[in-house]
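A single protein chain has been omitted; all remaining protein chains appear in their positions.
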Amino acid sequence: MQRIGVFVCWCGSNIAATVDVEAVSQALAKEPGVVHSANYQYMCSQAGQDLIRAAIKEHKLTGIVVCSCSPRMHEMTFRKTAESAGINPYMVEIANIREQCSWIHKDILTGTEKAIVLGRTAIAKVNLNAPLTAGESPVTKRALVIGGGIAGIQTALDIADAGFEVDIVEKNPTIGGKMAQLDKTFPTLDCAACILTPKMVDVAQHEKIRIFSYSEVAAVKGFVGNFDVTIKKKARYVREDVCTGCGLCTEKCPVKKVPNEFNLGMDTRRAIYIPFAQAVPKVATIDADYCNMLKNGKCGVCSKVCTAKAIDYEQKDTLIEEKYGAIVVATGFNPISMEKFDEYAYSQSKDVVTSLEFERIMNAAGPTQGKLVRPSDGKHPHTLVFVQCVGSRCANCAEKGKEYCSKICCMYTAKHAMLTRDKYPDTDVYVFYIDVRTPGKNFDEFYRRAAEEYGVHYVKGMVGKVMPEGDKLMVRASDLIANKQINIAADMVILAAAIEPDKSARSIATMLTASMDTNDFFTEAHPKLRPVESPTAGIFLSGACQGPKDIPETVAQAGAAAAKVIGLLAKDKLKGNPCVASSNELMCNGCSSCERVCPYGAISYVDKEFRGPNRTVLVRRVAQVNPAVCQGCGACTVACPSGAMDLKGFATKQIMAEVDAICK
Amino acid sequence: MQVNEFKPKIVAFCCNWCSYAGADLAGSNRLSYPADVKIIRVPCSCRVNPMFILRAFQRGADGVIICGCHPGDCHYTSGNYYTRRRMALLFSMLDYLGIEKDRMRLEWVSAAEGAKFATTMNEFTEKIISLGENKRLEDLRCKK
Amino acid sequence: MNNVKEPLIPSIGVITDVRIDTPDVKTFRVVTPEGKKAFLHKPGQCAMLSIPGVGEAMFSITSSPTNTEFMEFSIKKCGCVTEWLHQAEVGQQVTIRGPYGNGFPVEEKFKGKDLLFIAGGIGLAPLRSVINYVRANRADYGKVDIVYGSRSKDDLVDYNEIISEWMTDDGINVHLTIDREQEGWTGHVGFVPAYVKELNFTTDKTAILCGPPIMIKFTLQGLLEMGFEKTQIYTTMELRMKCGIGKCGRCNIGDKYVCKDGPVFRMDELEELPDEY
Amino acid sequence: MQKITREILIDKAAFLLSTGVVGSVFGWRAGEFDYDVTPALFTDKTDLKNNFVFGDFCGANVSKYLIKATKNAEEKILVFLKPCDTYSFNQLLTEHRFNREKVYVVGIPCEGMADVRKIKEKAGEGILKISSTEDGVIVDTLYNGTISLKKEDILLERCKNCKSKKHVAYDELIGEDGTVLENDRFDEVAALEAMSPEERFNFWQNELSRCIRCNACRDVCPACTCEKCVFDNPESGVENKAAYNSFEEKMFHIIRAFHVAGRCTDCGECSRVCPQHIPLHLLNRKFIKDINQFYGEYQAGEEVGSRAPLVNYTKEDIEPNDAVNKGDK
Partner (left out) sequence: MRKCKVENIYTLLGEISKNAKLYIPVDQVNGAKFTEYAEGLTLSNALKTERSIKDFFFPQTENLVDFKVSGKIIEIIDNRSEMEDFVIFGARACDVRSMEILDRVFLSEPVDTYYANRRAHGIIISMACNRPAETCFCSTFGIDASKPAGDIVCYKGENEYVFEGVTEKGKNLLEKLNAVTENGGEDTAKIVQTEIKTILDKLPLKDVKADKFGKDKTDKFFNAPEWKTLSEACLGCGTCTFVCPTCQCYDIKDFNTNSGVKRFRCWDSCMYSDFTRMSAGQPRPTQLERFRQRFMHKLVYYPTNNDGIFGCVGCGRCLSRCPISMNIVKVMKKLGEGDNE
């Protein structure tokens, strides 16, 4: 039998206001196994923890029940407290009498009664707790960064600078991501390429960093500290180690009409190409969908002109197996498709563009060499209408867009409007908005400059319809402040498309067993306190894959994720989660049910000798759990009909005791 | 308050990653639901053994609800899919044995769905109150 | 004693003392809530102790019938009931019913004889009541030899009593042995059966054995080789029991019920039983 | 179709024994009467010739015995399996319960086995002799003279709705193999489903309250091969030896049915052996019916190594709340 100490927290008035903490601690003192029961204002405070430590010593406690806030909040805290006083951290259970009790019940009688039941339940469990020790596993001192945008680049650089090896897997032929496509950046208007490309070069030259460009993560096995990752290096038909990036092939290639994705299809490239001048690695890639040689074996021009002999039409996708200790997801974002927003005539008129397309138009390296012209006729536009929140904040149109705010649109639209007015003072620029959101350093000042100094017409209201009429785009909108309908004959309409996580993220999340929210953004382990970690141990989040964010925020998060990775890789050994499944070999009959439901492949079988009746030896096939691989879900425990499989920390007996205590 | 008001006993198994967090969120947002609902934290809804559910009824529970991550969102990738199969068969079997089918329920509640958690518990409790005391799966020894 | 009328309904016992004997043996003192001895018994008889909800188990009463104040049970940790008991503190109530079994024929057969007690490990527990009974009625019995062995010095049950009381008694020879050499141990080292042979007792004694099956087997062999008759040797058995009154069928071996007809058997009686123990 | 007689089987067995293909034969041993045959292992040819029987009363599914028998056997064991037995055989192999190499399976056709209870119901107590005929049996009785009964009236419950005459595992076949049959085995389940919950509750309350927890259903079940059943294991938290009240009876049967769900081949042994005549197969069949309906047709034991529905899933599975409400629609 345990010697249990019960500690009821007031949480200031958070608990004490609707739960009679004194009554709870008195009632729980009578429960079996309880030898000490106390209450205190803030159990999680230093003083509160000291109180627990003292009681452990004084009453020779073997188990602790803390009636306080959610275990998701302070379970760790109290486990550490217990450990520091010499008892096993897993002898601590939390009764959640704040979130599940005091905060939701107004009546003190009800609250107190329920708190007692919750406490009793935790006591019943602790009575059956056993000390658990975490297993140890070694750490592979290398990190994988999935995605080579600014988030991935920054994370990789920070980790590598700390002395650890980092591999970046980028699905495109070059790293750089969305930022490489941008022209200027708000609110300082420095040129994106000027600040990004040096970082790309740093990455390329860093001795600790390897770039797997034009590659994808194909499979992930293992667990924190010990991931086995299969990387698929797609065939680019150019030998990376040999190609000098001279670009001769891209000039001679006869296939000229390939839509250039870097410019969002607004111009063309060749079948062999280097995405942009500062690409890293600066290596050509053959687009197999267009290359004549690969399609029908007729051409071979690039091979002929390549003096470095880098062209290899026989190249195949290769699989590379690597071990990593930590994985950072930096899969980024994309603007949503405008297909469903027909009211803006995106598909009907070339002059209706998305903001990212506009960004390319404004970019000196873009399809128009930075000249603002209409995509349809190359004429200079005079009236430009910017539409905000296209697909963002769609509370009532979730089937078309997103419910969330895409966060960056207000600022880049201000930037676009400002730059347009700056370069082409002859233009009329309208911005239609629901709200203008500028909560960042120097953001509001930036927006006001656009509106006030640059004379951008900000109109609160939404655009109802855009109709192409002749070479004009008739924009019908409402002005909510003036409370009237307005019609504008525009030359160009720029849509601030909502952003969404990259489509590849979903399958990556599945491979990583990392959870996602309903919008496919990766969930963080804690929205406030652990914003750069995934709930899955060893998986970290960097950049827009976790939620919409601008460059400064992305870089900050990238650095934070790197710091977390460094913290992990700096350890030689990792302590595992001791709440893992284990099989009672005496009960196991080796039927394989558990193995089939294990999502981690943590269960294997061995033939083992057992003592049979009359001094005989029987060999039986029995299940064994690899505690380092097991994540403790418990699926196997229910699949096992013999009850041979149990889960430490959530044992069948413990849960049954909890059921009993609740129903008592 | 009425003297003979039926206070049902309801056991809610909540997975640690989604539904328990959803319950926490309900708490943080002060969304109230009946005190008759008591939560047992399990790592994943797939830890819930049918034996636990029957045990709860034996010990006097009037309703049992299991909450897990939405399909596809399981922290352990597939746990809730197994739960879904197990519970579909178990509930169907209990119904077949003439046990009121509304006494047991499976709901998917994400960590973000504090409001859903509270509504679900309110609705479930209401349902159980309308069904009355659990008579068909009771163990008289456990009645006071 | 209400137990005569209602054999399956226990009465309350209170643990008034817990003594740690060895790392896995504790001795519990049990009295009624009024502070009296729960019932009278013979040496070698047993009682059913239980903790409601945990289980009931049979234990031999280790204290002597001549002790009129309380009963003692030396209990080795080896199952859920015993594990629970080992956690119990003074003041804990348990339930008790008994006495069960035949006990040793201290009056009928042992009187006037020289006695040789041979015990191994926790096997001393049932013999202790006889030894103390004999000590209390010293005049009725001849010379007493006690051979007691255990794994180590720390595993010798009742060590203090052996040293301070038994060894100081006249006419009692205590021969202690442990399985392996141990620092601070100056006594004999070796297994009990070998030690018994070494001591080369005269065959006019009545031998009383208790210990693990392997010890019994080899000691018995040794005694027979030394010239003892089977009718001179007694032992006490342990088997799964539930009712204690020879009805539930669990401890049935051949035509005997160990809880009622045993647990004490003379070797020749035991040999007649089918080989199932 | 060739009628299988004991002589044919004895000859086959004797041949395989003498050629050393097998070291022993698992079959049925004659009893006191014509109907009380016992599964038995034969090693001796004389014993085989004198005591081996095969006939209308060899209903017992002997596949489970192979677990024990193969453990001690040095040589191969010959086993005669009826079509339905082969499903259990495969299921046991799926669960790695014995070594296939140690068994030599001779598949034998089956025209349905007789239920002596039904004969007694019709012919009364005092049965002196039962002889098989082309389409039934002739019963000599103490009190009612000689009675002849039609086979379809005396078939075992499970044979009335035979699911398959096809052997899904064998090394050798005597006679021709049959096919998987269309059958009405879910009709009884459907009839229960059509009742009101109250009626269903009363039905099962009445049936299950007769349970004496002798564990025959479990001990005979080829899917119940746990080293130690949770109901025998004090550590499991659900151990109960004798059902004290109707809850424990339900608990036992629900959990047992759940544990074999997806693994039960519907061999019907549980109902056959129940001394209290509880139609336990209706629990297992309910699970099979649900599985077929929710997750697609699945026959346990049809294929060695197939993945049981409860250790499998699809992302589009039915929601439990919809599963129980399906009847309301």
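All chains are identified by letter, namely A, B, C and D, in their written order; residue positions are counted from 1 within each chain.
FYI, a residue touches a chain if its C-beta (ideal position, glycine included) is under 8 Å from a C-beta of that chain, and two chains touch if they have at least 3 such contacts.
Treat the numbers as computed from the prediction; the structure is a model and nothing was measured.
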According to the contact rule at the top, which chains on display are touched by the left-out chain?
A, B, C, D
Only one of C:R19, C:K37, C:K242 or C:R266 touches the unshown chain, namely C:K242
Out of B:P43, B:G60 or B:G98, the sole contact with the unshown chain comes from B:G60
Pick from D:I127, D:L156 or D:A169: which residue touches the chain that isn't shown?
D:I127
Per the whole complex, from C:G79, C:G187 or C:G227 the residue touching the absent chain is C:G79
Name every residue on chain A in touch with the hidden partner chain.
30, 32, 612-614, 660, 663-664
Extract the touching residues of chain B with respect to the undisplayed chain.
59-60, 141-142, 144
Residues in chain C touching the chain absent from view:
4-12, 50, 52-56, 78-79, 89, 91-95, 238-240, 242-243, 245-250, 252-255, 272-277
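The rule we apply is simple: only the chains that are shown with their structure count from here on.
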Report which interface contains more C-beta contacts, comparing A-D against B-D.
B-D
Please find which chain has its CA centre nearest to the centre of all protein CA atoms in view.
B
Suppose each chain is reduced to the average of its Cα coordinates; what separation in Å results between chain B and chain C?
53
Chain B and chain D, separation of their C-alpha mean positions in angstrom
37
Multi-chain contacts only, two chains or more: what residues does chain C have there?
none
Got the chain D residues that touch at least 2 other chains?
230, 237, 310-312
Provide the residue numbers of chain B that touch chain A in the complex, in ascending order.
9, 11, 16-17, 20-21, 23-24, 26-28, 30-33, 35, 38-44, 46-52, 55-56, 59-61, 69-70, 73-79, 82, 86, 110-112, 118, 142
Within their complex, state which residues of chain B touch chain D.
50-51, 54-55, 57-58, 71-72, 78, 81-82, 84-101, 105-106, 136-141
Note: in the complex, chain A contacts chain D through residues 586-593, 596-597, 605, 618, 620-621, 639, 641-644, 652-653, 656
